[in-house]
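This part shows chain A:
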Amino acid sequence: MSNVTLTIDGIKVAVPRGTTVLDAATKAGIFIPTLCHDPNLEKYGACRICVVEIKGMRNLPASCCTDAAEGMEVYTKSEAVIEARKTILELLLANHPRDCLTCEKNGNCRLQDYCFYYGVKESSFNGIRKNHPIDDSNPYIIRDHNKCILCGRCIRTCAQVKERSIIDFAYRGFNTKVATAMDMPLAESECVYCGRCVAVCPVGALMFKPLKGKGRAFEIEKRPVTCTFCENGCTFDLNVKDGKVIGVTPREPGEGRPLCLKGRLGLELKYCDEPPKPMLKKNGEFVQVPWAEALEIKDLINKIIELD
Partner candidate 1 sequence: MADITLTIDGKQVTVPQGSTVLEAAQKADIFIPTFCHDPELSRYGACRMCVVEIPGMRNLPASCVTEARDGMEVYTESPAVIEARKTILELLLANHPLDCLTCPKNGDCRLQDYCYYYGVGDTPFEGEHHEYEVEEENPFIVRDMNKCILCGKCVRACAEIQGRGVIDFAYRGVNTKVATIMDVPLSESECLFCGNCVAVCPVGALQEKGLRSQARTWEVEKVKTTCSYCGCGCNFDLNVKDNKVVGVTSCDGDVNGRALCVKGRFGYGFIHHPDRLTKPLIKKDGEFVEAEWDEALSLVAGKMGETKKEYGADSLSVLSSARCTNEENYLLQKFTRAVLGTNNIDHCARL
Partner candidate 2 sequence: MTNSIEEISKADYILAIGTNTTESHPIIGLEVKKAIRNGTGLAVADPRKTEVASMAHRHMQLKSGSDIALLNGLAHVIIEEGLYAKEFVEERTEDFEAFKETVSKYTPECVEEITGVPVDILKEVARNYAQAKNAPILYTMGITQHICGTHNVLAVANLSMLCGHIGKESSGVNPLRGQNNVQGACDMGALPNVFTAYQKVGMENVQAKYANAWNVDALPDKVGINIGQMMERAGSNVKAMYIMGENPVLSDPDSNHVAHALESLDFLVVQDIFLTETARLADVVLPATSFAEKDGTFTNTERRVQRVRKAIDPVGNAMPDWEIICNLSSVMGYPMNYSSAKDIFDEISTVTPSYAGMSYERLDNGGLQWPCPTEDHPGTPYLHKDKFARGLGKFSAVDYVPPAEQPDAEYPMILSTGRRHFHYHTGTMTRRTGTLDKYYNEESLEINEIDAQKLGINNGDKVKVTSRRGSVEVKACVGDTVPEGMVFTSFHFSEVAINKVTNSQVDPVSNIPEFKVCAVRVEKYSAKNVS
């Protein structure tokens, strides 16, 4: 593939044709904020926080879905860009709860990171605020729609798994919301709680229930481990606080497949100092089950005992 050379903030960068301006900037060590962009997902260009100024272009294009072209002149920190980003943040804040004080995502939240970075303390927009109930219907994932910024990453990562795609945008305009079919609670949907959506959420809209109240990002050290339950080799993070493993969270799915619940439960059993009791849905209700059942190894254990 042929290369193109462009200039970003005065730095010359050569990248293969077809590379986005965002990727070119990253290559040059130039930071551009992103919310909806995810290198593992298809290009989206919804949140606009990654806008840049490109000489000769109308408006400010989103760098995550603009292809780099030969001779392009890009400015990532121009006055117009900064102003646009600040306005985007203010618009997001206009409808975002101010509860970093007790938010589980405090310290690992992109909205917070960028507000700090750009010094956006308040929103100058006053309007209606969402007041969705928190979906706490299942033992694994808490969904707080009030914190959702509609970046759509959860939807796209869920859709990557064959036969899943259990969430999508629902409703219109201000009422837009990420929902399951018929906007049912997660517990009543086809969700298998693999946690991919939680892993990619840039804010506090999706959280792991077993970790609620157990510590914030800056108190937790993440140690990656590879799951060995199947051949896919997904990576998970052991969450360590004060020397204790307090939980296991998905980091990245293995090629092709997907961070299953069974794998995560198995790792919790293996590594956690006090593993949470496994819960499985039976007849539409979550009930506590023995480990052997949750990991589907009851037969194996019986056979091992028999043989020994």
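Candidate selection criterion: all candidates are chains of the complex that A comes from, given by their letters.
As a working rule, a residue touches a chain if its C-beta (ideal position, glycine included) is under 8 Å from a C-beta of that chain, and two chains touch if they have at least 3 such contacts; residues count from 1.
Small disclaimer: the values here were computed from a predicted structure and weren't measured.
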| item | value |
| --- | --- |
| In-complex contact partner of chain A, selected from candidates 1 or 2 | 1 |
| Candidate 1-facing residues of chain A, complex | 93, 98-102, 106-107, 112, 115-116, 119-121, 213, 216-218 |
